[in-house]
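The structure appears right after this line, and notes come after that.
With one protein chain held back, the other chains of the complex are shown just where they sit.
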Amino acid sequence: MKNSFGSSLTVTLFGESHGPAVGVVLDGLCPGLPVSKERIDALLSRRRPSLATDTARVEPDNWQILSGVFEGRTTGTPLCIVIPNENVRSGDYDYGKARPSHADYAAFAKYHGYEDYRGGGHFSGRVTAALVAAGGVVIPALEAVGVNVGTHILQCGGVDDDPFSDAIEREIALLAERPMPVLNEAAARLMQEKIAAAKAEGDSLGGVTQTAVTGLPAGLGEPWFDSVEGALSRALFGVGGVKGVAFGVGFAGASLRGSEYNDPLRVEDGAVRSVTNRNGGVNGGITNGMPVVFRCAVKPTPSIARPQQTVDFVTHENAEITVGGRHDPAIIRRVCPVIDSVTALAVCDMLAGRYGTDCFLKGIGL
Amino acid sequence: MKNSFGSSLTVTLFGESHGPAVGVVLDGLCPGLPVSKERIDALLSRRRPSLATDTARVEPDNWQILSGVFEGRTTGTPLCIVIPNENVRSGDYDYGKARPSHADYAAFAKYHGYEDYRGGGHFSGRVTAALVAAGGVVIPALEAVGVNVGTHILQCGGVDDDPFSDAIEREIALLAERPMPVLNEAAARLMQEKIAAAKAEGDSLGGVTQTAVTGLPAGLGEPWFDSVEGALSRALFGVGGVKGVAFGVGFAGASLRGSEYNDPLRVEDGAVRSVTNRNGGVNGGITNGMPVVFRCAVKPTPSIARPQQTVDFVTHENAEITVGGRHDPAIIRRVCPVIDSVTALAVCDMLAGRYGTDCFLKGIGL
Amino acid sequence: MKNSFGSSLTVTLFGESHGPAVGVVLDGLCPGLPVSKERIDALLSRRRPSLATDTARVEPDNWQILSGVFEGRTTGTPLCIVIPNENVRSGDYDYGKARPSHADYAAFAKYHGYEDYRGGGHFSGRVTAALVAAGGVVIPALEAVGVNVGTHILQCGGVDDDPFSDAIEREIALLAERPMPVLNEAAARLMQEKIAAAKAEGDSLGGVTQTAVTGLPAGLGEPWFDSVEGALSRALFGVGGVKGVAFGVGFAGASLRGSEYNDPLRVEDGAVRSVTNRNGGVNGGITNGMPVVFRCAVKPTPSIARPQQTVDFVTHENAEITVGGRHDPAIIRRVCPVIDSVTALAVCDMLAGRYGTDCFLKGIGL
Partner (left out) sequence: MKNSFGSSLTVTLFGESHGPAVGVVLDGLCPGLPVSKERIDALLSRRRPSLATDTARVEPDNWQILSGVFEGRTTGTPLCIVIPNENVRSGDYDYGKARPSHADYAAFAKYHGYEDYRGGGHFSGRVTAALVAAGGVVIPALEAVGVNVGTHILQCGGVDDDPFSDAIEREIALLAERPMPVLNEAAARLMQEKIAAAKAEGDSLGGVTQTAVTGLPAGLGEPWFDSVEGALSRALFGVGGVKGVAFGVGFAGASLRGSEYNDPLRVEDGAVRSVTNRNGGVNGGITNGMPVVFRCAVKPTPSIARPQQTVDFVTHENAEITVGGRHDPAIIRRVCPVIDSVTALAVCDMLAGRYGTDCFLKGIGL
């Protein structure tokens, strides 16, 4: 299960940046789910470079479904999507000189020099296109049972967005329509300026995302090692650049006292709700009926247009490198639909585990 | 795999706070590993309440190995350790009133009222005693192949410890001997004062831990969904109270530019090393030969001696609760050996996956 | 997952023949299932030596549930049962001389001499007591949703029992009450004579069992590698001595023509049924609504009271061995409740995977 996650719905990823294609197999999908070309395309377009500051490598993402869909609906058998790599320029890379903060040296140590190094190979962000296509299959199915997923840039280049408010569902709907997935439009403009400035200086930025999942029933997840936090984080850390995952108020909560942190509970319209949601919708690893909310720390894009100290791991000599290729000065915008997709896939797995493989046909309540 | 983690070495946890026993099964251990009563006891004693501010529930932890050990060494077959629950006072709990920030309501939603609610049942920190006993089995095996694991309290009650320096192995050795696992002894005293103050006010504290794993070869871990980060975080989020996991400089790294974040590489004594370790020893999900370093955010102990707003989930009415029972005002000290143990178990799984089940007999290099 | 099977309900086995205890952890049980001491005892008593021809090692099987049961019902958290080993005589074994047809040499090759060899250690049939105790937990839950499991000795010592007829459920009920689980009582008497004769000659017998599972809905199982046949056989081959598993008419079906083998379908009381059941209730790996029926080939007990040619794998010299210890001349009778238990556990896993973890509370139909 190296490149897979999920036990009821298993997601298996394959592909290299400059190989024939990237792709994904989804095994365990509920049969009968409508598959919408428009939704998959829309989600992929949110991941595609489009702003002036984005990378110059733009792929058309002509995905094709090879299996598991019949007459426009999932069959319940494994669904394989492939996306050919078309806009490939392999001449830009030079084997042996490790690009700092990239996987080059770690991959060499793991694969003994047999790895496809071109464009980062299997470690390239290109592979996330397949994850997003998969997200485009399952996100509509979640919506149909009342579950919504949305991610915005909470912080980038020193600029803070507003965190999700109590009107999360409306905010999620807004995000899907914006070129920059940011709630506060002034913040969005400022972030873009910061990104442009970093680019102009041959530098890069990271950022923090915030994701919310609404509509999940209480009682989802497993204690200890398949906790909602554990299952989501295992999948989220698969996304290149994610170096931290924190639920609710996250690391800030570690500085609060119990009397400040604990979420008071109230009965509201017959349902148990918490007044605040500092726990991020999860207690003891199990959903409590509040929105599941978490943050991801995304490190700055490793590729920068400046000379860096490195080594040549073939000759074992010190070296200098100026990374070529086409890159984003900040991937934070494009990472949002990837996080949405990974989250949606992991949530489908949890639902299928608890309510059975047909739960999207039968409904997810008791 | 709800209460299990690991594929080559699988850890399965069982037990409730007020049931007969807690325990763990380790399946996939290398045969021939010496099992040391002293080491298991020593690790358990670091988890046991001992300071004035700790909970009054002190368990003797009379663990017993039921299987998988013969003539003082692991056999390679499943090793089951059980620890009887002895110091149990079940009268302190009142079913139906959810303790805020605890798993009570989530567990009710999941188990429909059949859960053993006494003392938090399966969600109790008591269950971590079994994890620590398991840690006591594998940590010496890691040491024997040159891998060391250590965790300190990086922050508690507004007091900061020094982060790990370049002398991590010496620091790890120091931590094992201190009642408070803190590198800076002045900080340790201050933290204890803060904890005592919180206790006096009927309140509680959280904190942040920092963990380092030294001696790991480069090339460990799997891309995408069994990344070092993903595998560790899945296990770490199983530890009660952990709400965030971040590698290297973690969330702070999201504010750096690429030129500030990237770790320059150098050849040192013939080996590839990075000058800094902001990536926390992992690139692309794979170890790069530097120490693996991460932080966990631990929320404040949910149980506080103050009245809190809550609901009775049986009657579906609003209620007030003042949590009884015996609790720690801060679990951060006792959580350190738990994190060490979980980390060690996850690392053993990675090593066994890459180098085979007998790697602790054969050595872990190529 | 070495000593485990099942993904929705995971069964993990531990223990050695002469260690402190054998045991099992069941993770993924539906909450709220009544746990009956009587049923567990009754199933264990069917596995216990009782006939004149059985082994002289009789264990009281004083099992204890350590976790996962509260007020007489499953909680939904991991249920651990342990059974102490009490009637142990370790002096009977002599390390190094491999007992032919036993796991001695294979275990040495695998565990490098660290294995607990006493009484066959982890490979001993003793460990199946834990499986049977686990069967005693889940079999009543299956019955409550209309699923029944039964196994009889189809062949032993050249004597054939009647195969299951169309009145399987009545036959299953009969089997539970008989000391020899055989449908035809004359055949039972003959089998016992054959076993007694083999014992008198210092020899042993094998046999073939036939198992039926009634009441399963159509649509259970997964295509390709989690087929009903694949999932059951993986679990069944775990039972010591099982060397073959065949569904429906099994190997005999390979000699039939399609026109003789194919099961004609008919509508009966509104349901799709087949007139015959040569496919054993499974098509394409998926249940078709007919009883699931299969056979297991059980090899003769390896331990015989005659001198045999062997090797000493420590000195690497040829040797002769006359196996001591206390053994059954035929385990076929005692293996039946083990097969029932393994089958029941695997079926629970399939049901939980398809209908969700709470399916025994909610019912297993759409």
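Observations, loosely collected:
Labels for the chains are A, B and C, by order of writing; each one numbers its residues from 1.
By our rule, a contact is a pair of C-beta atoms (placed from the backbone, for glycine too) under 8 Å apart; a residue touches a chain by one contact, two chains touch by 3 or more.
What you see is a predicted model, and the numbers here were worked out from it, not measured in a lab.
Contacts of the undrawn chain with the visible chains, over the full complex, involve A, B, C.
The missing chain, though absent from the display, is touched by one residue of A:Gly68, A:Gly96, A:Pro181 or A:Gly353; that residue is A:Gly68.
Across A:Leu13, A:Leu154, A:Val249 or A:Ile286, the residue that sits in touch with the chain not pictured is A:Leu13. Among the residues C:Ala235, C:Leu351 or C:Ile364, only C:Ala235 touches the chain that is left out of the figure.
Take chain C: the residues that touch the chain left off the picture are 1-5, 7, 11, 13, 98, 100-107, 109-111, 122-123, 127, 155, 158, 198, 203-208, 217-227, 229-231, 233-238, 240, 242-251, 253-267, 270, 272, 274-275, 279-280, 282-289, 295, 297-304, 306, 308-311, 313, 316-318.
Summarising the interface, chain B meets the missing chain with residues 7-8, 77, 223, 353-359, 362, 366.
Looking at chain A, the residues touching the absent chain are 1-4, 7, 10, 12-16, 19-23, 25, 27-28, 31-32, 64-68, 70, 73-80, 82, 110-112, 114-116, 121-122, 358, 361.
The rule is short, and it goes like this: only the chains that are shown with their structure count from here on.
Taking each chain's centre as the average of its CA atoms, chain B and chain C sit 38 Å apart. Put simply, the C-alpha centre of chain A and that of chain B have 26 angstrom between them. Averaging Cα coordinates per chain places chain A and chain C 45 Å apart. For chain C, residues that reach two or more other chains under the stated contact definition are 7, 77, 358.
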